[in-house]
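With one protein chain removed, the remaining protein chains of the complex are shown where they sit.
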Amino acid sequence: MSENSLAIRKFSDLANPTRFLALADRLLPWLAGLTAVFFVVGLWLSFATEGDYQQGETVRIMYVHVPAAWLSMMCYSVMALAALGTLVWRHPLADVSSRAAAPIGACFTFLALVTGSLWGKPMWGTWWVWDARLTSVFVLFLMYLGLMALNRAIDDPARSSKVSAVLVLVGFVNIPIIKFSVEWWNTLHQPASVMRLDGPTIDPEFLWPLIVMAVAFTLLFFTLHIAAMRNEILRRRVTALRRLAARSAGRGARTK
Amino acid sequence: MMSHAAYVFTSYGIATLTVLGLIGWVVLDGRARRRELAELEASGIRRRSAEPASGETR
Amino acid sequence: MIALFFRDLKLSIRAGGGAMIGVLFFMTVVAVIPFGVGPDLNLLSRIGPAILWIGALLASLLGLDRLFQAERDDGSLDLMLMQETPLLFTVFVKCAAHWAATGLPLVIASPLLGLFMNMSEIAIGATMLTLLIGTPAITFIGAVGAAVAVSLPRGGLLVSILVLPLAIPVLIFGVSAVYAAIEDPAPFLPPLMILAAITLFFAVIGPVAAAAALRHASD
Partner (left out) sequence: MRLLAEGLSAKRGEDLIFNDISFALDTGEALVVTGPNGSGKSTLLRVLAGLLSPESGHLKLENAPPEIAHPSELSHYLGHRNAMKRELTVAENLSFWQRFMGDSPGGVGIALTEAVEAVGLPDIAHLPFGYLSAGQQRRMAMAKLLVAHRPIWILDEPTAALDAGADRLFADLVKAHLGKGGIVIAATHQPLGLDQTRELHMKGFEHFAGGLWHDA
């Protein structure tokens, strides 16, 4: 009972933008530091380990490619959750979160596409194939860009939040398609080897750098996301203050 | 293997550039917003202090 | 005039501007093609240049209808008509700004999409070059359509219908120049020169016609 009320109080604390800003200010340095540490370790691991006998040096691309691809999907899931928060609970920060995540997600998806294609050129002999996995990730990239365009096109956040939340949720069907495309259609892209029910199938030699890099990228995402949310809150404050300034300037003139 | 190493370094390079760009964008965006907020607050204080003056003239 | 150029550039980058939409549309159109024709890489690399050109043509038509309509809606067009500077220059500068905001990003995005289409390096380079030379012509032709349709309530679709037939020569010579670059026997320069000539021709004719149309549309 008391735990429940405590949880609700914390939840409502988060809903207050000022509290969120204070929390973000305290949290961000730690998150950033932790991210840096993980990146140092991860990069060291990924260059210290030996190359794969089959893939050679290019296996090192995987240490960037897999985390970026993972984040491209996780970021969209975060956005979908936030969209749900906007539509169902009308959480004031949910729309901020979804808006702030879109450019970050687009960047990670871009990274996944580019590194994948840099891996594909020496391994498959082509930059790009239109197989299910690659195509659906590209569609995800286009969706991120489309959402960013939508967010920019509608000036008023109160109006755009619901609209873009609906679009995010509709677009969420793409995520399971990406995840299972490799299993549903037998394509060129190799099947998942880390996130499997029967445990990872790759050599621990490659698993460790991969895991550390994945954690580092995830931490990076959360750091950037919180910072971007803070920016978005500040942006909305600026807008609100500007409208206030315009209104009060009119009043000032009338009293003169 | 030399050409493979080139692919590896290109992808790490692009990844670094993208991530640095993203961080730079977030930081600069935050700074710009804070500056705007500070400017607005500064002008807001001026507006508040100007209000009694306009009351006097009335 | 420089002020006008930068104002239009700023407007297209600000919220609600069309600079990003065009590229996004371009990428989407090109991404849809392999679903239609199938993922056969040889086929894609053969039709790639044509698809990039058609995608760029459609994408550069997107924002054209607002070129003068936005100015008319808020009354800016009236002031532009009144100035001592000939309307011709105003139209030309507006076209240049529109191209820099929507056409240039298409040119920059085209190599990326060329890779998706499995095109060779030469084909990608040739496509980029022809797009760089050819897309201004589309903008100048489009300006005529936009000026004709400026006072119509639903001018957007009409502009596309008016402009597409006129833009066909650009498409023909753009695509044939790219294929000439890939296939050895055909010479590359003549179609490219004709393309450049078309662009120069429309850079003169387009603003003249658009200015005339705007003068008569105003009332």
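Per-chain numbering from 1; labels A, B and C assigned in written order.
To be clear about the criterion, a residue touches a chain if its C-beta (ideal position, glycine included) is under 8 Å from a C-beta of that chain, and two chains touch if they have at least 3 such contacts.
Just so it is clear, the structure is predicted and the values come from calculations on it, not from any experiment.
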- Residue of C:36, C:75, C:165 or C:185 in touch with the missing chain, whole complex considered: C:75
- Per the touch rule stated above, chain A touches the missing chain via residues 155, 242-243, 245-247, 249-250, 252-254, 256
- Task: Just the residue numbers, please: which parts of chain C touch the chain that's not shown?
- Result: 1-4, 7, 10-11, 14-17, 73-76, 78-84, 218-219
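Rule of thumb we're sticking to: only the chains that are shown with their structure count from here on.
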- Where chain A and chain B are represented by their mean Cα positions, the distance between them in whole Å: 20
- Rounded Å distance between chain A and chain C, as computed from the means of their C-alpha atoms: 34
- Message: Can you list every residue of chain B that touches 2 or more other chains, as numbers and ranges?
- Response: none
- Sort out for me which residues of chain C touch chain A in the complex. 15-17, 20-21, 24, 27-28, 31, 34-35, 39, 41, 44, 115-116, 118
- State the interface residues of chain A toward chain B in the complex, per the touch definition above. 56-58, 60-61, 64-65, 68, 103-104, 107, 110-111, 114-115, 118-119, 121-122, 220, 224, 227-228, 230-231, 234-235, 237-238, 241-242, 245, 248, 252, 255-256
- Of all residues in chain A, which touch chain C in the complex? 117, 126-131, 135, 138-139, 142, 145-146, 148-149, 152-153, 155
